[in-house]
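As you look at this complex, bear in mind that one protein chain is not there, while each of the others sits in place.
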Amino acid sequence: MRTTIVSAVLVVLLGLGLLVGAGVENGPNPFITLGVMNGAVFGLVALGLVLVYKGTRVFNFAQGEFGTIAAYLLFLSINRGWPYWVGILVALAGTVLIGLVLERGVIRPLINAPRINVLVATIAAALFMIGMEILIARIEPRSLSPIIAAVDSSGNPNGVTVFNLPIEPQRLIALGVLLSLGGVLAWFFSKTDLGLAVLATSQDAFATRVMGIGIERMSRFIWVSAALLGAIAGILYVPLTGALTPAVMTSNILIPAFTGAVIGGMTSLPGAFVGGIVIGVVQSVGLWAGGHFTIGEKALQEVIPGVEQVTILLVLLAVLLSRPQGLLGKEA
Amino acid sequence: MSTQTDETQTISPVASEPSRFRPSTRGWAIRLVVIALLAVVTVWRVATVQPLWADHISLAAIFAIIGLSLNIVLGYTGQVSLGHHAFVGLGAFIAAHHITERAGCAPEEGCIESSLGTFSVAILLAILSGVISAGLLGMVALRIKGLYLALITLTYGFVAVNSIFEISSLTRGGAGMPAPRPATFFSDHKYMVLCLGLLGVCMFIDWRFLRSKMGRAVLAVKSSEAVAASYAVNVTAYKLMAFMLSGAFAGLAGALFAFRRQIVVAPDFSFSTALLWVLMVVVGGLGSRLGVVIGSMFFALFPFLIQLVGFLNDFLANTLQRDPEELTLVIGPFLALLTMIQFPGGIAEQISPITRWLGGDRFTMHPEGKHHKPSLLQRRRAKKQGLEVHDDAELVATKSEDLLRDAAGEPDAASTQTMAAVDSSEEVKS
Amino acid sequence: MSLLEVQELSAGYGSLPVLQGLSFKIEEGETAVLLGLNGAGKTTTVLCLAGLIKPWGGKITFDGKNVTGWDPRKLVAEGIVLVPEGRHVFPELTIAQNLRIGAWPYRRDRKHTRAIVEQAVEYFPRLQERWTQLAGTLSGGEQQMLAIARGLMARPKILLIDESSLGLSPKLTKTVFEVVQKINSDGTTVLMVEQNAGVLKIADRAFVMEKGTLVYEGQGGEILDHAEIREAYLGAPA
Partner (left out) sequence: MLMVAAACGQKPGVVDSTAVTTASGEEGVIDSSGNLIDPETGEVLATAEELASGSETTGGGGTTTTTTGGGSSTDDGGSDTAAGPSGGEEPAPSGGDSTGVEGDTIKIGIHAPITGAAPVPSQSFDKGKDLYWEYLRNSNQSINGRNVEVVFRNDNYNPSQAVAACREMVEDEKVFLLVGIAGTDQIQACARYAASVGVPYVSAGVTEIGLTTLRNYFAIWMTYPQQGPLLADLLVTKLGAKNEKNGMVRFNTPTFTDGHDAWVSAMEEAGASVDYDRAVSKTAGTSEAQTIATELRTQGIENVHVLVSPTFFIQLAQTAANQQYKPQYVGYGLTKGLDTVANVACKNSQSIQNARFLSPFPAFFDSNRFDPDFRKAGGTDDIMFGLWGSSKVIATMLKNAGKDLTREGFIYANERASTIKTGVFPDVKFSSSDHLGGSAMHLLRADCPNNRFVTEQAFVSDF
């Protein structure tokens, strides 16, 4: 079943690629690649969402802002003249601290509350973080430099070019980190006792306590890991966006990541990855097609503005109605 | 919740119906005087308010209607809509579009005032747009279990922002769609009266809805879907009805929003606005009509209220050099978090001694029979005494059964039996 | 010295008292059973013993230690393990994973864990057959077996089993009781909360509770002969 779905998705993507590939003059159509690359970033944020969902059955709307805050911390550190790696450490540590505070101050008191309350609480936490960013950092855009510049000092590109799309080193790093983190998480949840305990807590907190497992510790572990994942995503992604502004991760990444995670099946790590890429490709190709194709005299985007967003909603509805557990979610 | 035991089933306070308190004639008289005073002072203050504040109050009334709309979804059905900006925005654009493009009252053609007829039609169209879009979305979303409604409405919100609000014949793009008011409601005062009046109508409808068979069933569904199902309540249909009513309120609020500034632009309806709306309902007190109205109005007026506090405004503007609205984005979520963690009943809970007293009850800080969640403080106190604080699952379930029995017209179902049935049915299922 | 000694235990929910001065003793190696009507406080008693409810007053002594008010984490490590009412298996984990969670106190000792798993599976061969099946897809009886096996994974000195026969067919109930008897004969002390009179056949000692206190204590066989108690507290003739 799973392999069928994965191959179906791949076939659809490939077909899409052939379909639109014809339309570009200078070499192969780069928008599929662009979409896959963006999708990989969505996947990275989706990993954090899946982690929290697996552990607590809650949609975590603060996941994006972990990333923005980390990016701001990194920016501030670099601005102070500290080395990049110190900045990264500061950003990770600071975000983990925020994750701890969030868990202790907001999530823990709501441990017995209905899930919807926790969901709303994460929304409040995300908005609070955005508000603080605006209040402290102001709204003006800033520039966050990547780990490795896209162009070296003599002007030569540092990255590689795939299908007519130059891919900067930062993206390659992000992709590598995503794949390895995904692997680590998959191993963690299927092979380690702690991972199993986290899953067990989300399925039956009472029984977990009966087994002598401290659910508070599990909760703390989950939120700290989520904050860490969010921070990594922010540090890797914000330099690619070109401008660091308050709420940058929430407004640009969180929603596609969410949709991707749900399409992939919310509890499935490979699902988050596949879903993220589906969303990335739909978005990128849709945006391109909106300007490229015409219906009569008008561009497609004038007839159907935001065609990519409409497609995403349709894909989401189709998946949820036909397979409520998502493409790669378990049947249970 | 899982620590439910056989013992707890017997402690449901079904039997402990407190004897109904009736105030004396003098008691009633005092209450009436207080209510009358409150009403007179409010009306007098509102009637003599400056035009600018009349405009602010219009916004507060509109927010309150949005709050009621969200409360139906969030407070009554226990789902969450993160796409309410789409419903409100669509209503606003539909109304403005009708006035400007279809009824031909465009300001650039010299039309400053719309006619009362087209204005009413515009409002009705906006309501209809809310009902239809909520209905369509609900039909799909309510078939999916869990919190996925949140995500579907969220994505729908993004479709609205990126697609619907970009249709320039509907919205005139970034420049905005004009929405001239009719002469009858042209001044800010008159418009404020209209908004407050419609808020009153919405509150009345909301009250009637909750009293109806459908409303009680919806509440029951929120408490426990299993219990509701056991009474053969058509869960999905009722939820859909509630969702459509919510859409109607949202569409109405959108139309009022459009005519308030007489121009509508898409940035007025952003994702973060929708999130703030959710929070204002939580702060007001989920499920409480009055609390939600007060909470929503507070959120709407907060930036203006800050400006009234001179030193605070000076501090913000001069020392911090910040816009009061920026502070709303910090204070609002903070209040919401505080509410959820410390005062789960929200504003409604805080003012409940007064409202209950006015309604002819004893003045007491601890309502009997009315169950509320223990606050963190209470939990801590209880913990010190070595107690484990339990969720109110059983009590709520019992309450929902009472409601359901009314709804399903089944008088004699013994609650403990149903509970046991539900328990075992859940177990069998798992 | 008794393995478990409960003295004047009181506990409740909110401000509602459930246990009001409960005292009893369980000797090492025996199978005890706790009987009583709904609401008598049986489940509250075992929840107290497992640390899931903090007692208001009284004293619990286990293996010579005062364990009153201990956290479940410490109690499980000490050897008091509960098999809760309603099984509470982890529905979306496989049988193998459920068992592994049960061995949480021994998670750092793989070899040891493997040994206990083998032992647990010996009691319930059916679990072995469905090793990688999700627990949520098992039948009620199988889930009950899994719950007991999972309890055994923590190497309890005393196993508290709450309402293991609830919702099971008489045949399955019998099987479960037989396994419990076997577990007991292999050296684990057992305290069962039951409404099924069949349990008395395997019980060394029986306690009858009413309104949070002990009203009768005796040997399992005694109650079977005691028609009055049998009718009052077990509902059905044996």
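Should a chain be cited, it is by its letter among A, B and C, assigned in written order, with residues numbered from 1 in that chain.
The rule we apply is simple: contacts are C-beta pairs under 8 Å (C-beta built on N, C-alpha and C of every residue); 3 or more make two chains touch, one makes a residue touch a chain.
Bear in mind the structure is a predicted one, so any value in this text is a computation, not a measurement.
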| item | value |
| --- | --- |
| Shown chains touched by the chain that is not drawn here | A, B |
| Residue among B:L52, B:L136 or B:V309 touching the omitted chain | B:L52 |
| Among A:E65, A:E103, A:E133 or A:E168, the residue in touch with the chain that has been omitted | A:E168 |
| Option touching the unshown chain, where A:R104, A:R138 or A:R323 are the choices | A:R138 |
| Missing-partner contacts on subunit B, residue numbers | 51-52, 55, 106-112, 161-162, 166, 168, 172-176, 261-268, 270, 321-323, 325-326 |
| Touching residues on subunit A - with respect to the absent chain | 24-27, 30-31, 34, 38, 134, 138-143, 145-146, 149-151, 157, 164-166, 168, 170, 239-243, 245, 248, 251-252, 256, 283-284, 287-288, 291-292, 301-302, 305-306 |
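In the analysis below, only the chains that are shown with their structure count from here on.
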| item | value |
| --- | --- |
| Pair of chains joined by more contacts [C-beta pairs], A-C or A-B | A-B |
| Between subunit B and subunit A, distance of the C-alpha-averaged centres to the nearest whole Å | 31 |
| Subunit A and subunit C: spacing of chain centres that average the CA atoms, whole Å | 45 |
| Subunit B, residues touching no fewer than two other chains | 2-3, 389-390 |
| Multi-chain contact residues (two or more partners), subunit A | 204, 206-207 |
| Subunit A - residues contacting subunit C, complex | 193, 196-197, 199-200, 203-204, 206-214, 330, 332 |
| Complex contact set, residues of subunit B against subunit A | 1-3, 74, 78-80, 82, 140, 143-145, 147-148, 150-152, 154-156, 158-159, 161-164, 166-168, 271-272, 275-276, 278-279, 282, 320, 322, 326-334, 336-337, 340-341, 344, 373, 376, 379, 389-391 |
| Subunit B partner contacts - residues on subunit A that touch it in the complex | 59, 61, 105-106, 109-110, 112-117, 119-121, 123-128, 130-132, 134-135, 204-207, 247, 251, 255, 258-259, 262, 302, 304-310, 312-313, 316-317, 320-321, 324 |
